[in-house]
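Okay, structure first, notes after.
Every protein chain but one is kept in place in this view of the complex.
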Amino acid sequence: MDIKRTGSGAWNSRAVVHNGVAYLSGLVADDKSLTVKQQTAQVLEKIDAVLAQLGTDKTKILSSVVYMADLGEKDAMNEAWMAWMDPAHPPARAAVGVTLTPGTAVEIMVQAAV
Amino acid sequence: MDIKRTGSGAWNSRAVVHNGVAYLSGLVADDKSLTVKQQTAQVLEKIDAVLAQLGTDKTKILSSVVYMADLGEKDAMNEAWMAWMDPAHPPARAAVGVTLTPGTAVEIMVQAAV
Partner (left out) sequence: MDIKRTGSGAWNSRAVVHNGVAYLSGLVADDKSLTVKQQTAQVLEKIDAVLAQLGTDKTKILSSVVYMADLGEKDAMNEAWMAWMDPAHPPARAAVGVTLTPGTAVEIMVQAAV
């Protein structure tokens, strides 16, 4: 079975595709001065861009993990998430609080059908 | 490839099925007054129910992540886990300590063959 990679860098690929599933890396916002909600929106835009590159989109996301630096900000994250998510196609999801690199409020890792 | 969802809500689906794999959301106990062991048992019952709805069961779980609010309680979680798990069909697993929503002791996310 073929394996396709996109956005390969020093230690990971932005996405790896195998057998009809795209495995994306955990993506973060570039602008660390943004609020949690704004960082979430920026991450979701990045996910959209990677999925578009692979010929798929957010309606085909299968599963997601939302890693947050402060889970107390879950509501703010969810505002951006719900503004973005296609209500007819919600993925599986977990949202948990972890330590992220300084300034990063949210890191999101998804798997999508392609 | 078809994508099937079950238990779709405001921001996620309880499970998404694609290409013979069910991706479940992180599930938590409803009763936050329960002990870690009891919450774990309740989460595992929920997982059983979702898998049954999809026509599969715990013997076909492929992978799992157990998110715990206090990893020091891993033994208590494992007691419930081992009482539940089919010893002939253990899934892959990681168990890590994270921040969960207040009162939630354990959140479990699994992927299963359907």
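Lettered A and B in written order, each chain numbered from 1.
As a convention for this text, a residue touches a chain if its C-beta (ideal position, glycine included) is under 8 Å from a C-beta of that chain, and two chains touch if they have at least 3 such contacts.
Note that the structure is a prediction, hence the values are computed from the model and not measured.
K.L.:
Which of these, B:S8, B:S63 or B:T101, touches the one chain of the complex that we don't see?
P.N.:
In the complete complex, the chain left out is touched by residue B:S63.
K.L.:
Using the touch rule from the top, list residues of chain B that touch the missing partner.
P.N.:
That gives, for chain B, the contact residues 19-21, 60, 62-65, 71, 74, 78, 81-82, 85, 87, 89-98, 111, 113.
K.L.:
In the full complex, which residues of chain A touch the absent chain?
P.N.:
Answer for chain A: residues 1, 3, 5, 8-16, 18-19, 23-26, 65, 67, 98-101, 107, 109, 111 touch the chain left out.
As a working rule, only the chains that are shown with their structure count from here on.
K.L.:
Using mean C-alpha positions as chain centres, tell me how far chain A is from chain B in Å, no decimals.
P.N.:
Inter-chain centre distance comes to 21 Å.
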